[in-house]
Each structure stands twice: as structure tokens, then as C-alpha cells.
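Before I ask anything, let me first share the structure, which is written out below as C-alpha cells.
The complex appears here without one of its protein chains, the remainder shown in place.
Naming follows writing order (A, B, C and D), and every chain is counted from residue 1.
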Amino acid sequence: MARLIKQRDLVLGKSPGSLVFIGNQKIDFTTLRIIDYNKSSLEELERLHFHDIPDISLDDNIRWLSIYGLHDTELIDDIGGYFTIHPLILEDIVNTGQRPKIEEYDDHVFVVIKIVRFNAEEQKVNSDQLSLLAGPDYLLSFHEQPIDVFKPLRERLRKPKSRLRENNVGYLLYAILDTVVDNYLAAIESLGGRIEDLEDMVLEDPDPEVLDRITKYKREINFLRKTIHPARDLVMRIGRLETGLILEPVIPFLKDLQDHMTQAEESLETYREMLTDQLNTYHTTVSYKLNDIMKVLTIFAAIFIPLTFIAGIYGTNFQYLPELQFKYSYFIFWAILILVALGMLRYFKKKGWL
Amino acid sequence: MARLIKQRDLVLGKSPGSLVFIGNQKIDFTTLRIIDYNKSSLEELERLHFHDIPDISLDDNIRWLSIYGLHDTELIDDIGGYFTIHPLILEDIVNTGQRPKIEEYDDHVFVVIKIVRFNAEEQKVNSDQLSLLAGPDYLLSFHEQPIDVFKPLRERLRKPKSRLRENNVGYLLYAILDTVVDNYLAAIESLGGRIEDLEDMVLEDPDPEVLDRITKYKREINFLRKTIHPARDLVMRIGRLETGLILEPVIPFLKDLQDHMTQAEESLETYREMLTDQLNTYHTTVSYKLNDIMKVLTIFAAIFIPLTFIAGIYGTNFQYLPELQFKYSYFIFWAILILVALGMLRYFKKKGWL
Amino acid sequence: MARLIKQRDLVLGKSPGSLVFIGNQKIDFTTLRIIDYNKSSLEELERLHFHDIPDISLDDNIRWLSIYGLHDTELIDDIGGYFTIHPLILEDIVNTGQRPKIEEYDDHVFVVIKIVRFNAEEQKVNSDQLSLLAGPDYLLSFHEQPIDVFKPLRERLRKPKSRLRENNVGYLLYAILDTVVDNYLAAIESLGGRIEDLEDMVLEDPDPEVLDRITKYKREINFLRKTIHPARDLVMRIGRLETGLILEPVIPFLKDLQDHMTQAEESLETYREMLTDQLNTYHTTVSYKLNDIMKVLTIFAAIFIPLTFIAGIYGTNFQYLPELQFKYSYFIFWAILILVALGMLRYFKKKGWL
Amino acid sequence: MARLIKQRDLVLGKSPGSLVFIGNQKIDFTTLRIIDYNKSSLEELERLHFHDIPDISLDDNIRWLSIYGLHDTELIDDIGGYFTIHPLILEDIVNTGQRPKIEEYDDHVFVVIKIVRFNAEEQKVNSDQLSLLAGPDYLLSFHEQPIDVFKPLRERLRKPKSRLRENNVGYLLYAILDTVVDNYLAAIESLGGRIEDLEDMVLEDPDPEVLDRITKYKREINFLRKTIHPARDLVMRIGRLETGLILEPVIPFLKDLQDHMTQAEESLETYREMLTDQLNTYHTTVSYKLNDIMKVLTIFAAIFIPLTFIAGIYGTNFQYLPELQFKYSYFIFWAILILVALGMLRYFKKKGWL
Partner (left out) sequence: MARLIKQRDLVLGKSPGSLVFIGNQKIDFTTLRIIDYNKSSLEELERLHFHDIPDISLDDNIRWLSIYGLHDTELIDDIGGYFTIHPLILEDIVNTGQRPKIEEYDDHVFVVIKIVRFNAEEQKVNSDQLSLLAGPDYLLSFHEQPIDVFKPLRERLRKPKSRLRENNVGYLLYAILDTVVDNYLAAIESLGGRIEDLEDMVLEDPDPEVLDRITKYKREINFLRKTIHPARDLVMRIGRLETGLILEPVIPFLKDLQDHMTQAEESLETYREMLTDQLNTYHTTVSYKLNDIMKVLTIFAAIFIPLTFIAGIYGTNFQYLPELQFKYSYFIFWAILILVALGMLRYFKKKGWL
């Protein structure tokens, strides 16, 4: 989990709307990827500079412009100028600590959402900010780094008769969000599998390593919750947009998306409760094990300390100690020791400690 | 409890509406069972293939078509084509990880709900997905495996003057849901009985076996809660459907059903609190037992360690150790030992440890 | 506390509205008690069979018919036929596991509520189901067993100028509910008194007996909460009935009743928090006592184990052990022992353990 | 904290509206204090009997009649008759276990509220019931005992040009409530100061005395919360009364009063959380101290028990024990003892226990 609020001091006192990149620069160069498509044709381009991009060639074309890398604020400024985007939107795009949200403007919609991936090696969830700006015939996507989660989506787009090609920008926006939410579910499943693996370990072998993992996963689950929860609101509101972006046939797909979000949140809740239960079980099992340890100690101490005492008595050097002279004393002494030991054992058996 | 999200990676990146069976295939062949009935007649059929099924013979007949086994996606596709069902509905039917829900369409209603059964042997709750599609004169039910929970329902249906025969598809839908909810209550009662049995064990004999069972039952209760809770919403909304499916006289029966759902949820809540209390009691009892163990250890140690020390002194080999020469030393020595022991016992009695 | 869901398997698969008595049969015979009254006259009857009951003799008479004992489903069926009661209401009456509720019909109101009594001997709360059916000129009350909580009410009814005689069936209904709620408050007070008695015991003498009582009372408080909470809703809704049952002057009395319900719920909440606090205090006190025990053990062990070691050294049989020969060795030895012991005591005093 | 429900059995089965004093009689005689005032004049009287009180002499006079002592139900009945008060209001006045509330009638308003005072000596919060009945030109206040919290208010009233004299009964009602709420804040501050004093003690010296105080203060805070919470609702509703009692210029003062109530509730919440945190800290500190104790025990035991064992070996009387004969044995023996001890110390240092 990254720091929650990033480099706040960079903007402290600055005028709102100032473009300052806040985040970790994850790639060296900003890349621009363009897909121009309509029902019959599709063209793909990749450029490094904004002024290298040609205008849309056909009237009914939809342009999907992906910007990978957000540290080049000058480029962002250029794009903002070209598409006349409000300075506060541009500030939100480069400030990667944004809360997921949707904002509706006259002819375009602005969406900020997080893409998450479960890093199996480090066992943690990584997140990147994805900003989307959907206009009547274009969709701009701003990514922190080149992510290939949209590869299957681009492939579906290349197929001439696909639903993506037959529909408007609103459907493309839906399809992107659907991919994002599918990745949420995949991340939750990966993390969840590891949490379920802990179940037995907690009861049988509660060592600090297990506690460490419970704590770690809890943090990741909380991070996912914080990331996903506002996205749900966003998905809910997308169906109620007043711009003509979302057409009638997309509505059932959006409801399906909402179902997935609900499922994601419920799974998170389940895993969260599971972790809380595991923590309680851990704690209780540790307490129980202590009893076990103490029983062993008490049994040993309570049996041998009295015996040692008895042996100690006949180790004294009193001049006149009658028992010592008697021939069978030593054997009687042993008999007493054994009787005491047996008495103790019986006592602990009765207590249920053996 | 099964994995909560199943095989998500199978659909990652697929276009929404693709038919992919997600779940555990529980039977080999898909079976189709048909009941055609009206007030005066009833006909039953069982087929393996969809194209073997005859059309409805009489105009006022209601057809209840049950499909057991969901892995045969081709068959599901055929049925979907015949009844013109939206691809997203078909996807929900074969994806058995659905959340219970109700969706209203122009002339039919789609319901997803879970059937639960308490498996007494494994002491866990099993669940199967049941999808219902109710149209003006037909009801399709999609089951994961042949379940006999609807056997009493079919028998009531065979009786000529039964309420089922006198009413429309809406009443059949209600009757199926009523059976499902009755099974919820039965499962809760079975699980609840076992939870109540734990009550005394927790206080008297808190061993890890008990903790294991508390943890296990808690998981099952949570699973039931997750399963039943969205079903309640569903039952609430069924009375407010705008299709003409639910007729006036069915309303009081639906209210009765809602009461049962409320009762189910309250019982679950009660058992959940009971388990939380048991866990607390377990923990507290374990703590208390530790005190008990430590008291025994402390009493033994505190009595015999000083005595052993005294014996140790007279075991030393000092050349000049006056007490050793005196004739009654040994008896005085014993007197001191006994006095010390009695003093200790009195001290612990005062402390309330004996 | 009784089982929460009773004999569910008796009705599993049965058609809704079937009359099956669910509960514990508490009396042998069902008894019928009738009070016919108006402003000027009052007549009382007691019968064993429904057909022995005469019709109401005067036009402005109000009839209060009490049925004690619900296992005679045939009788309930007869009454249902005579007063044309919906089969689902009859089912609710004989199924004593109902949730408190109010249902409004065209010309009558159906109320299910629980009567509770604190059984001082067993220290538990017993509850019985009371079903009320209030029509324009009659009130039917169905009880599980002959309960005398309504004795003072009947006596007030016998007084010619009492408010009960001057008002309609709605006021009688209010008066019955008022008695029920007064009994709630009395039960809470009885239980609460016992809970308050625990306060000091928890801090001073936390033994398993106290834990047992906390657990027990918590269960009873939860049972009361579950019983009383839905009744509050019922009382709230009774003032908003659209049947002409509740007349204007009864409204302030109903508000007073609502106040009592609120008071009952708040008291329950208070006692519940008190029990939770007691449990925490119990747990914390047990922990603290363990510290106390361990301090005693540690002090004894840490003082006498080193001393015993020193004594052990001079108990060795080394041929050449210089200290042993010296005449004052033994006294120096004692001096060392005492110094070590004093040093230890000082150390523990500094630690604050003495 | 007093018993929450008082002498319920006194009224069990009584007709609602019966005047029975419920509470602890705190004074011997009921006293009546009258202040008649208008803009220009003010008259004060004190009487023991209601019939000794003269009628209001001037038309524009406002009468504030204070009744101290509620056990004289006959007097209350007289006053009820004179001002035509509903019997349920009179019942509420003498039953001092009322929940704070406000009730609006045609031309008067009835308010029940609690006055609290922090008793520094017993370190507990005492409360008395105050009932207010405000009509067009009179305000009746019913107190359990003569309380001097209204002394500053009376003094402000005696000043000719004060806001109290210039305004109507509604402002007097506000001023009384303002005094009550100021006393809430004062009580919270007193209690809060004591709670803040506990902060350091919990961490440094967690003994049962501290636990006792935490528990005690928690109870008092809960009592205050229960007392103050419904009063907030009351204050909120007073501004929305439909009687002409509250005039326009009083509205900002009422909003100020609401702010104070909110502040009181937030402070209570803060102190409550503080106590919960203290309890947790107490518990955790006690656990930690146990570790400390056990470390000391373990270090002592683990160092001296092996040493004692070694000494024990050379205390055996074996005929043939080669080491004993050797001249430097004793010194080698000591060297071994010291080496073992140093090894142990190092081991514990590595473990971080020293």
C-alpha cells in the first residue's frame, strides 16, 4: 500500500488548478496511442508527440486516445487546450492521489478510477490511476504507465462485427470500466485465496509469521475497499448521466456491471470478516497454548520440587538423625518418593491436566 | 463454504454475455422435466433433449420446465433462443456465482436465488443456484443438480383441487420461493441446534476442539447470512412487480413469506451473537483456567522452595556448624519446616487461593 | 430461553395456511372465557366448548372472548369459521413462534405480541404468545396458557364507571397492550436488579460462577430485546390504523404507551451495555489477578533459588574447599544469605511489586 | 447512578393516569415560590399551600410558579385542576423516572427534562427531574427538591431592563433550558477533568483502583448520555412549536442552545472513547507487565536452576567421584558456574530480555 496522501507540501499554498504532477514517475517517456474506428474501418497509431497526431479523417469515426505517463505536464496542458478541458480536471489527471469520481459537463464526462493488480510476488495490491474523458466522438484515457489490461479489449475492438464497433463512445466507456471491475474481482480472488489458506494455520500453528500475514492481508483488503468503494458510486451514477452518451441498449450492461461491483464489495467484506475472525482465533489459540505450556511447567515443578525437598532433608548433616541409621531407610525413602509422585499425578489427572 | 468468487480468470477479458459455465459440474447429463397443467388436467414428461419436448397442447395450460444441470451451455443457448431470453440472463444462469436478485422484463421475470441444505455429516451448509424465469404461461427453473426439495411441491400440484392448480404462474413462483425459504429456516434450525449445544461446553471444557467448532459454525452462519440477505430484498420486491404475474389474492401469502424471511434473518442474527458471546466466554474461561494453573504452581513453589532452602543449609559441610551437634536439632528442624509450611498455607488462604 | 425456531420440520413442504400447532402444549384443556359488557351492564361466562357460547344479547355490547390453550386446532378452526378469519391468521395464531406484528384488515385488526414473565427461581425470562383480533364489537384473545396478568384489567372492567367501560374496543385493545408493556418493564426491572448486583462481584471476586451469571443474563437480555423490539413498531403503528377502532381520546394514552416502550428499550440497552462492561471488567480483573499470582511466585522463586544455590555450593564434597575450614564461615555464610535476600527484596520494592 | 426503573410494581395493573409518586422523597415539605413580573414591575412570594396564592394582579403580568417537592400528590392534583392539565401530564410530573420529552397542547407546552449536578465528593452525577408547563402567561416548574441552579436566573429577572423582562414566557422557558444545558456542560467538564487525570495512571500504574475508576466514570458518562441525548431532541423541537410561545427574536438564542447541546454530546462521546481507550490500554499494559514479571522469573530460574544442579552433583556421596579428590576442583567448579551464568546472561541479552 502506498502512502495515502502524496507530497501534499508540493501544492501547499499554490493556486487551485496549477498543474503539478503528484505521484511516482513510473516510465521515462510519455506515449500516445490512437485508435480511430467506426463500423467499417479501424486505424491504429502510436506517437511520442501530440502535434504528430493527425485529425480524425472520417466524420463518423470514434477516436480513442490513450496517454501513458502523466509526468509530462506540458503535454497534458496541450491536450487540455486542444479539447478545452477545465483546469481543475487537468489538475485531477496529473494528481494521482485522486478519489474515484465521475463529473458531468455539457458535452463530456470525466471519470477517475483506479486500476488494481495483485502482485503475487510481493503479495500486495498495486494501483494506478486511470482518468477517462469521454466526449461525443472521442475518449481520452490517461494512465500512469503502459498497462496491458486493455489488450483483450483492443482485440475485441479490432473484430469488425463486435459490439464495440457497433456502438457509440458510451459503450466504449462501459467496456473500459467493465475491464477495470473484472480486474478488481481477479485481484480480490487472488488475495482471497491466500486468506483462505491461512484458515488452518491460525488454529494449528499460530506463530508471528501468521500474525504478520494476517496483518498484511488486512491492510491490502482495506486498501482495496478504499479503492473500490467510491468506484461503486461512480458506476451507479453512470447510468443516470444526462449527456446523450449512454444509449438505451447499454443500460442492461451497466446493471450487470453494478452487480459485479456489489459482488466485489461483498467478497471484500467477507474476507475482511474472515481476517478479523482469524485474528481473534489467533489470539485465543495463543492464550490456549500458554495454558498448555503452563500445565507442563506446573506438573514438572509440583512433582519434583517436593521430591527434591524430601531428598534435601536426608542430605542434612544433623548429628542425630534417627532415620539415617535404619537399614531399610533408603528403600522406605524411595517408597515415599514414589507415593508422593503418584499422588501428584493422580491429583493432576483429576484436574484434567493430563 | 465454497470459494466465493469462482474461476474469474475464465471470463477475464471476454465480451459480456458470453456463455461460460462457472461452477462445479455436479451431474453427468442434463435432464429436462416438464409439467403441463391447468385446473382440470396435468401431464408430466421427462426428456434428455430440448427438441424432444412437444409444444403446449392446450391454450390455458401452464408449463413448468425444470432444467437440471447447467454445464450443457448449448442446451441453455437453445432454450434461450426458443424463449428469446437476453444473453446477459443466460450468462447469469450458467455462472453459478450469482448474487440472488430479481429482474423485471416486459412480459417475464427473472429470479436468481440459492437453495441451501445443511449437510449434517460434514456439519456444513451446501448451496446450489436456482434460476427462475416466469413468463405469462410458463416457468423455467434452472438447477445445478437434481434436488428433491420440490418433491412435496410437485405432489401438491398433482392434487386436482389444490391452490396451485387454481392459480396462475405467479402463485407457482411464490410456492417455489416459499419452499426455498422453508429450507432456509430448516438449515438455520439444524445449525442453530448445534450452536446451542456448544453453550455449556465453552464454559466447562474450553479446548481447541470447541474453538474449532465455534469458528466453523461462525463461518457457516456468515455464509448463510450472505446467501439469505439479498434474497430478502428479492422477496420484498416480488410483491411490487408491475407485470401482471402477481394477482391480488397472492399478496397476503407474499407478506407471510416476507415474515418468514425476517424470522430467518433474526434467527441468524441471534445465532451469530451467540457465537460471538461463546468466543468471548471461551477466551475468558481460558484466561481464568490459566490463573488456576498458576495458583497451583505458585502454591507448590512457594511452600517447597523455602523448605528446600532450609534443608540445603543443614546439608552444608561447614566444619563449625553449631546446630548440627545439638541432639534435638533434627526435631527442631522439622518443627521449623512445618511452621513455615503452615505459615505459607495460611498466607495463601488469606489471599483466597485455596 | 426456548429454542428460537420450533419444529420447523413439521410444516416443511406443507401448503401455507395449514393449521398445525407449533409450540409446547402447556395445559390439558382449552378454556373459553367471555366478558360481555357495555356502559351499564357486564356479564361473565366460562365454557369448554365453542358451541356452548350464546350470541351477544344486547346491541351495544362489547364481547371479549379469551381462548386459553392453542393445541385444539379444531376449535381454532371453528372460531375462524364463525368470525371469517383468513387461514394465514389462524396459522399464525397456532404457530407460537411468530414475530410480534400488527395486520390491518377491512373491519378488524390482528395483533401478535409476547407476554413475558421473569421466573425468579430459574432466573430466566419466560414468554407466551398472545394473539389479539379486534373487530367492531368484539375482541378475541388467544393465549398459550391461562395467565393471570390480565386479572387487574378484568377487575377494572368490572367497575361500572371505569374508563374501560366508557370506551370502545380500541381502548380495550390499548389496555391489554398497556398491561403487556407494564409486564415488560417489570421483567426488565427484576432482571436489571440482578445485573446491578453483579457489579461489585466482578471487580472483587471474578470466579467462573460470576462469568456464568453474566453470560446467562446476557442471553436473557438479548431474548427480551428480540421479543420487545418488534413490539415497539407494533405500538407505533397502532395509532395510525385506518379502521375506526382507535378514537381521538385514546391517542394520548397510546403516546404514553409508546413512551413506556421507549423506556423499556433504553433500559434493556443500558443493562446490555452494563453486562458488556462487566464482561470486560471480568476479563481485565482476571488478567490483573494473574499478575498478582505471578508476582508472588517470582518473588519467592527469585529470593530462594539463589539462596538454595549458595547452600548447595557448601554442600559439595570437594576435598579441598577452603571456606569450610574457617571457624566463622557458617556465620559469614548466613550473612551472605541475608544480604542476598535483602538485595532481592529491595529490587522488588523498586519494581513496585511489594 | 440510581436504579433506572423505579418501583414499577407500585403501578403494575393500575389504571393509566393514576397519581402515584415514584421516586425518592428528598424534602419534607412542598414549597411554592411565585414570581409575577412584567416590563416595569416584579413581585415575589413564597407559600406552603396552593390556596394561599393570590390571582395575578395585572393583566400583562407573567407568573412563574415553582413547586419544590413532588410527593404531595394532592397539591399536584389541585394545581392540575386549577390549570386544567391532562391527567397523563400530572402522572408524568410525579413519576420521576420520565424520559425527557416535549409535548405540545392547544395553548400550553409540557417539557420534562433532567437537571444534573456532579457530586465531587462521591464522584458521581446526580439528577433530578424538572417538569415545565408553559402557558400564555404562566410557567409552572415542578422540581424534586429545592435546587439553587436557577438562582442566577432569578437575579437576572430582578434587573428591570434585562432581556428576560422584555420578552414573553417563551424566552423564560428558553432561559430555564439554557441554565439546565449550562449545567450539563459544567457536569461534563468536571467529570471529564477526572477522566483526563486517569490518562497517565493507566499507562504507568495500572492497578485495580484505576480499573475501578474507569468503570465508575464509564457508568457516569453513560448515565449522562442517556440523560442528555433525549434532551437534544427536545431542544430541536422547541424551535418548531406551533403555539405562539416562541417569538422570532428568540430563534437565534435557541440555535445557540442547540449548539451547546451538540457540544455537550460531542464532549460526552469524546470522553466515552477516551475511557474505552483507557480500558484497552489498561488491559494491554497489564499484559505487558506480566511479560516483565515472567522475564524476571525466567531469568532467575534459568540461571540458578542449572547452577544448583551442578552444585548438587558434587554434593552426592558417591564413593568414587574422581573430581572431588583433585586439589583445584573447587576453583574449576566455580569457573564452570560462572561460565554457565555468563552464557545464560548472554543468551537473555540476545533475546532482548535484559
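Definition applied: a contact is a pair of C-beta atoms (placed from the backbone, for glycine too) under 8 Å apart; a residue touches a chain by one contact, two chains touch by 3 or more.
None of the values given here were measured: they were computed from a predicted structure.
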- Quick one: which of D:S18, D:Q145, D:N168 or D:T281 touches the chain that's been left out? D:T281
- Residues on chain A that touch the omitted chain in the whole complex? 3-5, 8-9, 11-16, 86, 88, 97-99, 101, 103, 205-208, 211-212, 215, 218-219, 222, 226, 279, 282-283, 286-287, 289-290, 293-294, 296-297, 300-301, 304-305, 307-308, 311-312, 314-317, 321, 324-330, 333, 337
- Determine and list the chain D residues touching the chain excluded from the picture. 151-153, 156, 162-163, 178-179, 182-183, 185-186, 188-189, 192-193, 196, 203, 252-253, 255-256, 259, 262-263, 266-267, 270-271, 273-274, 277, 280-281, 283-285, 287-288, 290-291, 294-295, 297-298, 301-302, 305-306, 308-309, 312-313, 315-322, 351-353
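What we mean here is this: only the chains that are shown with their structure count from here on.
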- Hypothetical removal of chain B, resulting connected chain groups: A | C, D
- Note on the structure: The assertion on chain B/chain D checks that the Cα superposition rotation, as a multiple of 5 degrees, is 145
- Message: Validating interface symmetry: for the copies chain C and chain D, is the fraction of residue numbers used by both over half? Same or different.
- Response: different
- Task: Would you kindly tell me how far, in whole Å, the mean C-alpha position of chain C lies from that of chain A?
- Result: 43
- On chain A, where are the residues touching two or more other chains? 315
- Which of line, ring, star, complete or other matches the graph of chains that touch? line
- Note on the structure: Listed by label, touching pairs are A-B, B-C, C-D
